[in-house]
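Only one protein chain is missing; all other protein chains are in place.
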Amino acid sequence: MNLRTLVWRELFERKSQMVTVFVGILLGITTVVAIKTITHYSEKAVARELDTLGANVLVLPKSVSLQDYYAADMHEQYIPEEYVLRLTMSNLHGVDNLSPKLCVPVELDGRRYTLTGILPKSEFSAKAAWAGAGIFTRPIGCGAIDVGDSPEHDDKRSLVRNRVIETLERHETLIGADAAQALGLADGDSVELLGQPFSVVAVLPTTGTVDDSRIFAHLHTVQELSEHGQVVNCIEIVGCCKEISAGLVDKIDDLLPEAKVVTVAQVVATQAKINQLMERLSLIFLAIIVVVGGAGIANYMYANVSQRRREIGTLMALGAESSFILPLFLSKACLLGAFGGVAGFGIGTILAVTVGPKLAGVPVFPMPTLALWAVVLSVGIALASSYFPARSAARLDPCATFQEV
Amino acid sequence: MLQLENVTKSYRHRRGQVTALDGADLTIDSGEFISLVGPSGSGKSTLLVMLGGMLSPTSGHVLLDGQSIYDLGANERARLRKAKIGFVFQTFNLIPYLTAQENVQVPMCLNGVGAEEQTERAVALLERMGLGDRLDHKPTELSVGQQQRVALARTLANDPALILADEPTGNLDPETAEQIIRFFEQFHAEGRTIVMVTHDPRAAARAKRTLRLANGHIVHDESPSRVVA
């Protein structure tokens, strides 16, 4: 027999009360952990996008409202493909690379994937040299210089890094890492898409973005198979930073007045706003947990002390000091807090990992560091709100145990 | 062993001052078996808990083995109880979610006795009380007589020199009450001092000394050697 046995046995003595308080703590921690996890990965995605795509510009249909860079082409609005050549043949400085995309849904093995049509650079880059003699006076661009021998070194996997690919045959396909794993596909395999056989030329490396679950094929093949005509959902431009700051976006806007031109920075700003909102929301939830959860625990503890007056009095009559009574209640609060915190972290994490990608459009992974945070928070709230009830128990008049005093 | 020196206990009540104990003087020697009798509200239980160090007097002194116990702090008094005093309650006051054995172990746990010794001693005490086959029973699974016997075993857990009992047979049928009184006689025979509050004349008669209280005064001390003025 020791303090732990007493606490543990008593905990299950009043199950319904205990469960109510436990569920209260659990729900609170679950919500905060879920929001925090999703926000963290969303912020990370934003940071990564800023880091990796700082110089990018998107050309989109006017009606598209964009909140996620990686899903910029996941809509059913279209712009003509000819915009690609308008951009290529223009005298704009700082357009380093272009990547038009058209997305159509495909079903494979009972699961839906996004088939993204992309245009290899070889099909339009030569037209950049059509810009006349003025081309010789252009400043050196920001991208890697083409010295004419790159086709030999064409690595299809560079798509994920450079956002463009040098060559791609009409019957070839590139598979995102997750999609390849789910479909059991490897380099050299063949797969049927929209009723036509394709050969897998490369499984792309993992990027941690929605690109991992995409399948890429030649834009013109995708257009034909999906009967969409000569349109695309979006044109991604890898532009030079200094040219972007020098007004490249406005110039593209002038060139393509029927399209919407946004920079990644703008997209990221939208996402950052959502993250801020989520962050504030998690703070509100935190406040609710502290106030409502804390009040709930305090109420439960006061009721517990009241119900156990005789028991406490008996323990005192038997020689229990206040240093025994106080931990008797605080340990119970600590246990409830710890279990609530751990379970809340577990459920919150599962919720974040499963629902997060749908809500925030970014892959979400468990955050072990939040476990400590969740436990400290819930134990802290439980202890703080139990302190006064526990102190009142420790100061209880032991005479309450006698019949006539 | 115990001494009350002009002890008064007054309560403040809505209608005014209530005096539960009024200038009581009393000496209890080691090994005495005393019954405290008197009508309800006469101050019996007040006197008992005061002797147990749980209710400080308004004035006067309570001495245990020559030490004024209310000059000690609450925690020091608790340690004193743990070491020297055992309590028996009318409603047994067993902890409902613990087994008979665990209930007996509680005072030992408070006294810092090791787990193994706790178990050995609790089992021995329960066997002595005739409850060797009820070790793992919870209070609700025991009869009232059995519950009081578990409470008696708990009282003996730390081998107290002084046993303070508040109506120990109050809730029991005459047969069980007799059984409990017999245990008290055994404890007395072992040399323990027993102070027992009771309404039961038969129980009171078994004590070696009877103190009668009325309106906060010890009005009668029926013992071969003392007469209260």
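Points to keep in mind about this one:
By letter and in written order, the chains are A and B; residue numbering begins at 1 in each of them.
Keep this in mind: a contact is a pair of C-beta atoms (placed from the backbone, for glycine too) under 8 Å apart; a residue touches a chain by one contact, two chains touch by 3 or more.
The criterion applied here is as follows: contacts and distances are computed from a predicted model.
For the chain of the complex excluded from view, the name given in UniProt is "Thioredoxin domain-containing protein" [choices: "Amino acid ABC transporter membrane protein 1 (PAAT family)", "Thioredoxin domain-containing protein", "Carbon monoxide dehydrogenase large chain" or "Malonyl-S-ACP:biotin-protein carboxyltransferase MADC"].
The absent chain, not drawn in this view, touches the displayed chains A throughout the complex. Residue in contact with the omitted chain (choice from A:L92, A:V106, A:A128 or A:L248): A:A128.
Among A:L85, A:V290, A:L326 or A:I350, only A:L85 touches the chain that is left out of the view.
Among A:M74, A:V200, A:A217 or A:V238, the one in contact with the hidden chain is A:V238. For chain A, the residues in touch with the chain missing from this view are 50-56, 80-86, 89, 96, 123-149, 160-163, 205, 207, 230, 238, 240-242.
Everything below uses one rule, namely that only the chains that are shown with their structure count from here on.
Per the touch definition, chain B reaches chain A in the complex via residues 40-41, 44-46, 48-49, 52, 54-55, 74-75, 78-79, 81-83, 85, 87, 89-91, 93, 95-98, 102, 105-111, 115, 118, 154, 158, 166-167, 170. Remark: chain A residues 1-3, 5-6, 9-10, 12-13, 310-311, 313-324, 397-399, 401-405 touch chain B in the complex.
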